[in-house]
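Structure first, commentary second.
Yeah, one chain of the complex is gone here, protein chain that is, but the others are all in their spots.
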Amino acid sequence: MKRFWGWELATYLFLGGLGGGMLTFAMVLDLIVYPGAATSSILVWGVFIALIVLAVGTGLLIFELGQPKVFYRAFVTRTAVIKWGAVLLSIAMIFAVLFILWEITWFSMLPFIPYEGLADFFLVIAGIAGFLVMVYTGTMIASLKGRPFWATPALPVLFTVSALSTGAALLSLCVGAFPLPMEWLQIPFNTIEGAELIEGMKHFLHMADAILIVLELLVLLLYVMLQFCASNKYAKAIADRWVRGSWAFTFWGLMVTCGLVIPLIFNVFGGMSPVGAIVSPVMALLGGWLLRFMILWSCERRLDNGEEKFYTRLPQKREPFMDYWEEGREYWTWVNPAQAAAEEPKTAAAAE
Amino acid sequence: MTRYAMVMDTRRCIGCQSCTIACRTWNELPIDIIYNPVVSEGAEGTWPNVHMNFTPMICMHCAKPACVPACPTGASRQDDDGIVWVEPTQCMGCKVCANACPYGARDYTKSEGFMRKCTFCKDRVREGEQPYCVKTCHQKARIFGDLDDPNSEVSKLVGKFKTERIHEDLGTEPQVYYIRDLGGRG
Partner (left out) sequence: MTDKIDFHADDVVVRKSACYFCHQNCGVLAYVKDGKLIYAEGDPDHPTNAGGLCTRGNQAMTFVDNPSRINYPMKRAGKKGENKWERVSWDQALTEIAAKLNQIKEESGPEAVAAAAGTLRTDDWARRRVLNFVGTPNGFHNALLCWIPTFMIETAISGWSPFETDLGTSKCVVLWGMNPGASSMPGAHGYFDLQKANGMKLIVVDPRYTETAAHADLWLPLRPGSDAALSLAMLNVILNEFLYDFDFVENWCTDIDELRDHMEPYTPEWAAPLTWLDPEQIREAARMYATNRPGNMQWADTWDQLGRSASAGTQARAIMRAICGNLDVPGGDGMPGPAAYVTDEELERNDVLPDEVKSKQIGSDKYKLTTFPGYERLAEISRRKWGKAFTAEWMCEAHGPSVFKAIITGDPYQVRALFCSGTNPISSYGDSKMVWEALKKVEFMVVLEYFMTPTALMADYVLPVAGAMERPVVHTNYGVTDSIVASERAIDPLYERKSDYDIWRELGLACGQGKEAWPYDSLEEELFHVIEPLGMPVSSYDEFVEKYRMYYPPVRYKKHEARGQFCTNTGKVELNSTVFQEFGYPGMPTYLGAPENEVDDPEVAEEYPIVLTTGGGFMPFHHSEHFNNPIIRYIKPDPFFTINPELAEKLDIKDGDWCWIETRRGRMKQRANVEPAIDPRAIYTQRGWWFPERDWNDPDQPFGCLESNTNVITSVDDEHCDPLTGCWANRGLMCKVYKCTAIDHEFTHEDAQFSIPGSDFATKGAGVHSMPHEQKMAREFAEPIFAQPDTEVPEGFAWDYKTRRIYEESTGMTLDPSGWLIDEAGTYYQQGTHFKYVNYNGDFLLDEANGKYYDFSGNPSEGPQYAGAELPAGVTWNPVTLTTVHDKTGFRYDGDSGWVIDDATGTYYDVANGWKYENVNGVDYLHDVQGDAWYDMQYNAVAAPQN
């Protein structure tokens, strides 16, 4: 069975969710948890990384397109889910850029003094758009009703939870970091007050992540088990592969244990130790990435009787005989070696 | 109004895949793209009490296609006569439609970069000819025509026989009707 989307799309879905999650948490921290002037600048680096993540994701998406030249057409229709994704991504990125610009000092060099309060506004827009991007990554996949493993309302939930969890994890790594000169920031945060804020934010994010991981575990297991017990035989077959088939180790060992349970334990018991602060978020991130791969690779279509037999007997990789077609003359070039030798003198003579 | 549709008389289909190959030739498809496979589980049952059925597949040109609304660029479209097709110059190759289609009717190859699908041979059909797979079928297992015309062969067949459509429960209202020989051997 042909799989149309590969690692680029899986990574894009992951990065889209991740960036969206980061923006969402940045918004929540900035506006609700720690409303105050210094918060924004502590989050600048996180927002910047989120921007990079989204940009890389979008880049992968465009890179993966068959005709990237025509990408602009993604904005001309009204209803397609993927179109809304493009719009939301654009909004999130644009406003993230604006937020960052507002927060750094160069900005004060401008001939006019922009209203500083706008930064929070920009982050709200970026955060909301980021949240919607998270939801959209799941919704887009779940709207493809020909694919039984995808087409459930639980998938957007799963993707959103996972995106939030990974977003919290990566944001916790970025909070308080600013590898550039601190003077560039309008409000430098290398103060005692700033350090406390950073500590608080990290703690918040760890706790949020722990809760989200528990949630994600629940949603994921529910999701897979529901599919496993489903009456739809195609979804069931895929879930079977996850639960006890060829993917059982990847699922239980890598994704559930390494990607969720261990980070959860570190989060809860590791506290602010290097293990808790760095290893656990990285593992959670890798787990989230793996989830997108596993979901995207479970793309089997609902098949009519015999379709599977037909497709599994087609060439599964690029066989040598197929290349006669692609290269060369009108249909295919397997230039008969004997004839090539025979034609050579003629071509040489013509060249002279 | 015209509403093009196809009837597959699977009682006549012998699984020779002439339509498959003919289509590949007529439409000059890339090597790894197939619009209309003829699929079969082969013999089913326990020897010697077995039966065999062939299902010629094709784009169902659904009345409510899943692929067209999924397209972000508007390259996928449906005409008034029901034909669903892709304008290659407008397609950006995101492949979401191929994932949206429950029938595997859309296919893509990297070297071309745009989505391909069966067009019911719209160039032929609009000149009054049959789609190429229908023309080439020497068993007359594929029957094509206007479902809105009560005198067309497809209308008569759909009216006369109990037909079924693939994945009807998905609500796409496919416009390819299958006449099955449910009795198997005998």
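Just so it is clear, A and B label the chains in written order, and each chain counts residues from 1 on its own.
Rule of thumb we're sticking to: a contact is a pair of C-beta atoms (placed from the backbone, for glycine too) under 8 Å apart; a residue touches a chain by one contact, two chains touch by 3 or more.
Computed from a predicted structure; not experimentally measured.
One of B:C118, B:C137, B:V158 or B:I179 touches the chain omitted from the figure, and that residue is B:C137. Of the residues in subunit A, those that touch the hidden partner chain are 312-315, 319-322, 324-325, 328-339, 341-343, 345-346.
For subunit B, the residues touching the absent chain in the complete assembly are 11-12, 14-18, 20-22, 24-28, 31-32, 34, 42-48, 50-52, 54, 123-124, 135-141, 184-186.
The rule we apply is simple: only the chains that are shown with their structure count from here on.
Centre-to-centre separation of subunit A and subunit B, using mean CA positions: 35 Å. For subunit B in complex with subunit A, the touching residues are 30-32, 34, 37-42, 53-55, 57, 66, 69-75, 89-96, 98-104, 107-108, 110-115, 166-167, 170.
For subunit A in complex with subunit B, the touching residues are 1-2, 4-5, 61, 65-71, 73-74, 76-77, 79-83, 86, 140, 143-147, 299, 301-307, 309-311, 314-315, 322, 325-326, 332.
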